[in-house]
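Yeah, one chain of the complex is gone here, protein chain that is, but the others are all in their spots.
== chain A ==
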Amino acid sequence: MLTKRIIPCLDVKDGRTVKGVRFEGLRDAGDPVALASRYAREGADELVFLDITATNQKRATLVALVRDVARELDIPFTVGGGIGTVADVEALLLNGADKVSINSAALARPELIDELAARFGSQCIVVAADARYNDADGWQIYTRAGTHNTGRDAVQWCREAAERGAGELLLTSMSNDGTKDGFALDITGAVSRAVSVPVVASGGAGSKQDFTRVFQQAHADAGLAASIFHFGEIGIRELKEHLRADGIPVRL
């Protein structure tokens, strides 16, 4: 039976992981390879690396990072963050990334999704979408780290991305991100029902029960989180044991 996936997300800048990572037994918490290997051993199903480097060397450092990670890691990983061209995607895939996620570039020019899917196959093209809720418009898609409202309806955009060839959607609720109040079940469920490709839920995870809810009530295919894993608040193995006890299929 296909299992629900648990995905830790690592923010990287200039080839190093950033945001505090408090892990015992890691000699260097900024080393993405060491951290990735640790998560893999603990039972992570995949990893996501989100590159927040904003320099001219971005592409070179990201390609080098992907190579280092791929050399060590024996589980799949996705790379995202400011990736905008076919050439960028090709360089990352050739160096060992399993999937590449695009966000703003797809919103600026949706045809990019078609081009990438035709060239590399849908299986490695993830569209990341950041949604925020307001009472007047409902769930809308934002860019530029959640500061700019594109005016696009979240469900419609996700449906379009899937129809254009995205093989997976990474849906982040900006309204929930960082709150630890749980995933946005309504929009995650609405998107999951609207598309026929897998949906990764992101934003708001604070407890094991939040993962149970997003799988059982919103039909997410995977749950992604960052800080709760980095700070050791929830161990991946204990999370998966909790999910299994709740009747959710997981790889243990």
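Operating definition for what follows: a contact is a pair of C-beta atoms (placed from the backbone, for glycine too) under 8 Å apart; a residue touches a chain by one contact, two chains touch by 3 or more; residues count from 1.
Quick note on the criterion: contacts and distances are computed from a predicted model.
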Not-shown chain resolves in UniProt (candidates "Biotin/lipoyl-binding protein", "Membrane protein", "Cd(2+)-exporting ATPase" or "Imidazole glycerol phosphate synthase subunit HisH") to "Imidazole glycerol phosphate synthase subunit HisH"
Can you tell me which of A:Leu93, A:Ala106, A:Val155 or A:Ile187 touches the chain that was removed from the display? A:Leu93
Touching residue (missing chain; options A:Pro8, A:Gly182 or A:Pro198): A:Pro198
Among A:Leu50, A:Val79, A:Ala106 or A:Ala222, which one is in touch with the chain left out? A:Ala222
Across the whole complex, list the residues on chain A that are touched by the chain not included here. 1-5, 40, 45, 67, 70-72, 74-76, 93-98, 118, 120-124, 167-168, 193, 195-199, 219, 221-222, 251
